[in-house]
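With one protein chain held back, the other chains of the complex are shown just where they sit.
Every chain is named by a letter (A, B, C and D) in the order it is written, and numbering of its residues begins at 1.
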Amino acid sequence: MTHSARFTGIILGGILPLVLLVIWQVLCSQGVFQPYLLPSPLAVLDSIVELAKDGSLWAHIGITMYRILLGFLLGVGLAILFGSVVGFYPLAQRLLDPTLQAFRSIPSLAWVPLFLLWMGITETSKITLIAVGVFFPTYLNLVSGIQGVDRKLIEVGKVYRFSNRQLIHRIILPASLPSFLVGLRGGLGVGWMFVVAAELLGASQGLGYLLVFGQNTTAPEIILASIVLFAILGKFTDALLAKVEWRALHWQDSLVHKR
Amino acid sequence: MTHSARFTGIILGGILPLVLLVIWQVLCSQGVFQPYLLPSPLAVLDSIVELAKDGSLWAHIGITMYRILLGFLLGVGLAILFGSVVGFYPLAQRLLDPTLQAFRSIPSLAWVPLFLLWMGITETSKITLIAVGVFFPTYLNLVSGIQGVDRKLIEVGKVYRFSNRQLIHRIILPASLPSFLVGLRGGLGVGWMFVVAAELLGASQGLGYLLVFGQNTTAPEIILASIVLFAILGKFTDALLAKVEWRALHWQDSLVHKR
Amino acid sequence: MLTLKTVTRTFPNGKMAFRDLSFEAQPHEVIGILGTSGCGKSSLLRVIAGLDSEYQGSILIDQAPLQGIHERVGVIFQEPRLMPWLNVIDNVSFGLRGDSDTNRKKALEFLQLVGLEGFERHYPKELSGGMAQRVAIARSLVTSPDILLLDEPFSALDAFTKMQLQDLLLQVWKKCQSTMLLVTHDIDEALYLSDRLLILRGQPGELVEVIEVTESRPRSRGSERLARQKQEILQLLHLTAEKTGEVQDDTNIWERHPAARRELSFKGLS
Amino acid sequence: MLTLKTVTRTFPNGKMAFRDLSFEAQPHEVIGILGTSGCGKSSLLRVIAGLDSEYQGSILIDQAPLQGIHERVGVIFQEPRLMPWLNVIDNVSFGLRGDSDTNRKKALEFLQLVGLEGFERHYPKELSGGMAQRVAIARSLVTSPDILLLDEPFSALDAFTKMQLQDLLLQVWKKCQSTMLLVTHDIDEALYLSDRLLILRGQPGELVEVIEVTESRPRSRGSERLARQKQEILQLLHLTAEKTGEVQDDTNIWERHPAARRELSFKGLS
Partner (left out) sequence: GCSQTDTESVAKGEAKPEKIRLDYAYYSPLSLVIKEKGWAEEAFAEDGVKVEFVLSQGSNKALEFLNSNSVDFGSTAGAAALIAKSNGAPIEGVYLYSKPEWTALVVGEDSPVQKVEDLKGKKVAATVGTDPYIFLLRALDTVGLTAKDIEVVPLQHGDGASALVGKHVDAWAGLDPHMARVELENKAKLFYRNPDFNTYGFLNVRKDFAEKYPTYVEKVLQVYENARLWAIEHPNETAEILAKEAKLSAEVAKKELERNDFTQAIPGDMQRDTILEAGKVLQNNEIIKPNVNLEEVVDALIEPSFAEKVVKP
């Protein structure tokens, strides 16, 4: 992508949010939405600015980003470990996969009491809970990616008598990279969703805390401020991954990667 | 899969949960876990049986399954609509995708006040909230699947002067099916996670309600009963999709589908 | 029918596939295209098919400039490009419009013509390389296109099957009055099928020679005249020296070739 | 060296690829395998390579029964099977172990030998069909295997490049003293390269003929004796009839072929 192409990309991508914002603002100033139900964008902006002024905004963002980062790394690491084993060894799949799939549908809130029990209200418990969220989409995509790898390519490796580790490392992982990267992005998204649950584990800072705080104190502009921050930060981290994806998949002979 | 192969599959898949259950039971009866913290599996089973006896278990499961089903269908429908458009038309991608990606990281709990505002405490609002959860993983996988379709196959369709609709329908969707099906499974998983948030929207029945009720009344065996039910039902619905996946992808020339 | 005027294709990485190609194909003419590997033959077919619009120069079909994919064009790609999720019969009827029953019948007929009766329900992963290529040929012929672009359609086939399909192609050509552009590496095949041969050479490929095949149809594969033309072409391709004697280890056989780079005495093994 | 005793391969859908094949390959022998499309040649190579263990009968390498993939076997598949995420040079050095610098050097050398110098940094999607196949050839030869299984390695190449690579193959064969099994559709190629030819026919494929190529090496492509043997083989494949006269529309050319099914007068077009 050239510099100007990226620039028009940002412009185009910004149209829809802007339109939504304007509609929202108009509806609010027309009195369609009462401020105690849905404050106007400007009011939300105000409360974000206020948070920024007293410095607590950066603390909230900082601690949440830190938890997301570590949780993401941990979750992805585990997903790679389990995903490669389950994807490659049919026996491991039959042993482990059913259990993992069952855990997948347990809601984030349900984990909270268990994590409290196992790990208390430490930072570890929060990070681990986020890792749980990141784990499942990443794992699922990786396994399916591995199982969808073209047999023809794997045979090439077999002819060279690659060990299983080499097969995984040199053929299966690169070939399932497209699927894996989608999994990463999906995992990151679910990871963000787990932040709230994680920060119910005795946090007094963070975006999830801010959200619950807003809910507990009937402060809709704080609720919305935290939603907006979730959206912005989520989009930001996702864009980073999307960029990685684009770079890593330049070899694909597909619609997007055509020249 | 033959009948007996499926049977051994179930046996193998059951080993790990059984081992975990036994460890859990032993730890509880050894007094390592106090019952107010982590009741034994038998106690949890007891409370499930009790729920079953007074009939409320079936009501909880029934209403939640109903919400999941409708929410899943709605979410998948929207994901196919948006996913095909965004995956196929670069302009649509640049307009819509950034906004959708931003919404992706908003936690389920954060949607609750907004949905309450927009749709009240109707069944629709609950189903729509679940659909939101289902939408994003499905959408993400579909878009990436579409964008990864081999250019060579698309060119075949172009030579036959397929309309864009035909291209999508006859080449792009089937070719991105593996990715789409993973997306479905991922979406279903997140849909289950959204049940709790959905049932915070004024539900007086359902597994999510049961979980929150257990948390509000400090009743660990109810919390665990709902977690177990989430796991079982989640696994069950996922197994249905996995079966569809297996059937739909028999044409793949990959490690799993080899003969 | 089909006119190319100084057409050039340059890839974004600066590489040219072919340069300044100009020729005209008459209706019902078969044009053979010969050239070394990588000289831009497939790229040329892609451009003519309308799959690749980033070329310089002009292409006219029936005097009208080419815009997108022309409706009367059919392509047989260098690879089979079968849809892996469709079985053989559905792959063959893939490009047919209208009633699906008559489509199936037509597809079945062509499957028989390419010698694949009984394989209707096989999936691409269960086919041999040659069988897959034959399915692709059937898929293209069944739509009876007016302009048929063929990219090494028979290279994966044994001598016997190849001859059957060459004759099948001639029949389709006769019945549909189609214009054909046939990329091939088989000089016998080119001479047996074509009215005119274009010889490309170099990287980027340039048109170095146009050879009229004067032998009248129906032709015989053993014809003396064709054999003589084959010798001419081989000479043109600088192949005669090698034809008459095995190359010695130390002979630099890449030397007379435009792509020739270095000696064929390789250190890795000596 | 390599011994097959009544080897049969049956697919789970009940189809047989080939039946009761028995032959022995001597060390340093080149065996050509000819046969119609779909008669089980690729399946045979897969079984010998150890990629497919579901066969009946026994296969011995150096008197030891084949177990899994033998370490001294190299394969050139019918399709290039390049890793799309690696560029050309990395694809060539894909199977090499040890120091990556020397590997690169070796790979570069073989790239030059197959005429692809300057394309090291290209990705598979930027290669022409013949170039991809040449990369696959280089990838296989660079590991200098003792037993080399080649599945139509040169079918995607033009006549000139094909000859270069045939000679390259002969050099490797000489230097490495390898045993080769070469599946090909090109009878000239088979005669030029092989010591012995196996002719398969039918579906499932059966061994119908073994032909010794007695011409001494180094051979000449124009040799009289080879030309005579070619005629023999063509006769054997029932091809001579078609060779000498163009088939008429109503001639049933599939008739003498085991796979022949129906007349070649097709209703779809008439």
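Here, a contact is a pair of C-beta atoms (placed from the backbone, for glycine too) under 8 Å apart; a residue touches a chain by one contact, two chains touch by 3 or more.
The shown structure was predicted, so the numbers you read here are calculated from the model rather than taken from an experiment.
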Could you tell me which displayed chains border the chain that was left out of the figure? A, B
Listed residues A:Gln30, A:Ser163 or A:Thr217, member touching the removed chain: A:Thr217
Touch as defined at the start, partner being the missing chain; which of B:Gln30, B:Ser163 or B:Asn216 qualifies? B:Asn216
Touch as defined at the start, partner being the missing chain; which of B:Val44, B:Val190, B:Ala203 or B:Leu249 qualifies? B:Ala203
Among listed residues B:Gly13, B:Gly83, B:Pro98 or B:Pro113, the absent chain is touched only by B:Pro113
For chain B, the residues touching the chain missing from this view: 34-37, 112-113, 116-117, 120-121, 200-204, 209, 212-213, 215-220
Where the missing chain touches chain A, by residue: 34, 36-37, 112-113, 116-117, 120-121, 200, 202-204, 209, 212-213, 215-220, 222
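The rule is short, and it goes like this: only the chains that are shown with their structure count from here on.
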Cα centroid separation between chain A and chain D, in whole Å? 49
What parts of chain D, by residue number, touch at least two of the other chains? 11, 13, 79
Per-residue overlap in chain B, given as positions that touch at least 2 other chains: 152, 252-253
Any idea which chain C residues touch chain B in the complex? 49, 51, 69, 71, 73-75, 77, 79, 81, 83-86, 94-95, 123-125, 143
Seen from chain D, its contact residues with chain C in the complex are 11, 13, 15, 34-38, 40-43, 78-79, 106, 109-110, 112-113, 115, 117-118, 126-131, 134, 142, 144, 151-152, 155-164, 167-168, 170-172, 174-176, 185-187, 217-222, 234, 237-239, 242-249, 253-254, 257, 259-262, 264, 266-270
Within their complex, chain A touches chain D through residues 152-153, 155-156, 158-161, 170-171, 174-175, 177, 250-253
